[in-house]
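Below is a structure I'd like to ask you about.
A single protein chain has been removed from this complex, and every other one stays in its place.
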Amino acid sequence: MTIRLFVTGGTFDKEYDELRGTLQFRDTHVPEMLRLGRSRLDVAVRTLMMIDSLDMTDEDRTTIVEHCERCEENHIVITHGTDTMVETARVLAAAISNKTIVLTGAMIPYAFGSSDGLFNLGSALSFVQVLPPGVYVAMNGRYFRWDRVRKNRDAGVFEDALNRWG
Amino acid sequence: MTIRLFVTGGTFDKEYDELRGTLQFRDTHVPEMLRLGRSRLDVAVRTLMMIDSLDMTDEDRTTIVEHCERCEENHIVITHGTDTMVETARVLAAAISNKTIVLTGAMIPYAFGSSDGLFNLGSALSFVQVLPPGVYVAMNGRYFRWDRVRKNRDAGVFEDALNRWG
Amino acid sequence: MTIRLFVTGGTFDKEYDELRGTLQFRDTHVPEMLRLGRSRLDVAVRTLMMIDSLDMTDEDRTTIVEHCERCEENHIVITHGTDTMVETARVLAAAISNKTIVLTGAMIPYAFGSSDGLFNLGSALSFVQVLPPGVYVAMNGRYFRWDRVRKNRDAGVFEDALNRWG
Partner (left out) sequence: MTIRLFVTGGTFDKEYDELRGTLQFRDTHVPEMLRLGRSRLDVAVRTLMMIDSLDMTDEDRTTIVEHCERCEENHIVITHGTDTMVETARVLAAAISNKTIVLTGAMIPYAFGSSDGLFNLGSALSFVQVLPPGVYVAMNGRYFRWDRVRKNRDAGVFEDALNRWG
């Protein structure tokens, strides 16, 4: 089984720009994380965009949907900013029903010592191998159907919720 | 769903003893890893032993089996040294058939910067939630049935293999 | 010899705020860094402020000068943002001549895996023990007199320069 992994940016891949003292995006850390995790999965990584999910437009989401539709693989992981992850999951679910798609992200950038990113990546890659077709969010060690989840911004965690589309 | 997590030691929990310059066991790092991964799973952690899996005796394996049988939970993760992980999986499979049990470990100690431990823990906790009853090994991002896996010691990875019990 | 260490903030102590996705200050990491470095120096740490050095006002600099003047210790290290470190060094040099004062900082926050902070702290604490009275900047493994240094913002390093006060 080949797993397709689409990178869209998000906290996962933020870095510290030492010349400007700000956060920025450069390249994705996913290949390095797969090496660190000693992954022996057949994962095909492709970066679609490198943005904060608060800046994600309808057009960006269309790009993501099209890539998920067109790719050969039926098992897809998407790294994504947490703020609008559920929104992108909804758009994907409206368009695609015959593939297993798992969105994941991180609360702390991978490049910053104490990230949850490696844990979440291991989790998302595992869920995508065994869950039936559908669109899911994998965060905090759990998986959620796209229409049964919301991000609790005050606590910084994802939780069960019949969201407005559920 | 409550997940039972039994700690048995292994590379996962090795530390560097700075007074002696050797590797040693102290306390498990699993609770710290669950915090780092921002886990919101209901995980009940219990340390059964803290040993190198090459030193694991039949008696030790009996202890593990008994705890898996007696505990209330039907979803169990066991952290274990990689060298004899498959052997312990076999003993568990011979005794227990109605629970989902996932063994995992690490090639590099968690306490040493570049460990695969966090990735593997995220993976094992995910598989245990969705795989049907049975005994599995979760390593390298993959899961294996207890009778279809072996550790390739030269490469330091787990691979598909009809082992001697399969 | 007791070394006085004044914390003023700067990149050194920036953290990632996972709820807001921005950089922030909380507590200083200096005591943790001294532990990590197994320091056996007699260091008295005091936080004077916790700010980006671009936000440092004349009043803030007066506060720093007063604390350096009044404290009992003759060997002082100041952690400081790099952008205006040289400016604060100048103000200190104008007011104090009988103490050895070393300013240091970091290009990458200590809390982010790959920081230069620990290296710089080891360096500053060493220079302060052996340099004659005067005000110095310790960065990039080197020390500079306050009037012979500038930050090269394009390269992100400190370099020899007869600055405008030199």
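Letters A, B and C name the chains as they come in the text, with residue numbers starting at 1 for each one.
Everything below uses one rule, namely that contacts are C-beta pairs under 8 Å (C-beta built on N, C-alpha and C of every residue); 3 or more make two chains touch, one makes a residue touch a chain.
These figures come from a predicted structure and were not determined experimentally.
Peer 1: Which chains here touch the chain that is missing from view?
Peer 2: Per the contact definition above, the missing chain touches B, C.
Peer 1: Among C:Val45, C:Leu118 or C:Ala161, which one touches the chain that has been omitted from the display?
Peer 2: With C:Val45, C:Leu118 or C:Ala161 as choices, the missing chain is touched by C:Leu118.
Peer 1: If the hidden chain were put back, which residues of chain C would touch it?
Peer 2: Residues 33-34, 36-41, 43, 107, 114-116, 118-127, 129-131, 138-143, 156-159 of chain C touch the chain that is not shown.
Peer 1: For chain B, which residues lie in contact with the unshown chain of the complex?
Peer 2: Residues touching the hidden chain, for chain B, are 11, 16, 18-19, 21-23, 52, 83, 107-109, 111-114, 153-154, 156.
Keep in mind that, in the parts below, only the chains that are shown with their structure count from here on.
Peer 1: Which word fits the touch map of the chains here: line, ring, star, complete or other?
Peer 2: Looks like a simple chain-to-chain line, open at both ends.
Peer 1: Looking at C-alpha means, what's the farthest chain from chain C?
Peer 2: Of all the other chains, the one whose centre lies farthest from chain C is B.
Peer 1: Which chain's mean C-alpha position is nearest the mean C-alpha position of the whole protein set?
Peer 2: Checking distances from each chain centre to the full centroid gives A.
Peer 1: List the interface residue numbers of chain A and of chain C, divide the shared ones by all numbers used, and answer same when the ratio is over half, different when under half.
Peer 2: Shared-number fraction above one half, so same.
Peer 1: Based only on mean CA positions, could you tell me how far chain A sits from chain B in angstrom?
Peer 2: Taking the mean C-alpha position of each chain, the two centres sit 26 Å apart.
Peer 1: Give, as an integer number of Å, the spacing between the C-alpha centres of chain C and chain B.
Peer 2: It comes to 45 Å between the two C-alpha centres.
Peer 1: Per the centroid of Cα atoms for each chain, what is the distance between chain A and chain C, given in Å?
Peer 2: So the centroids are 39 Å from each other.
Peer 1: Find every residue in chain A that makes contact with two or more other chains and list them.
Peer 2: Residue numbers touching two or more other chains: 107, 114, 156.
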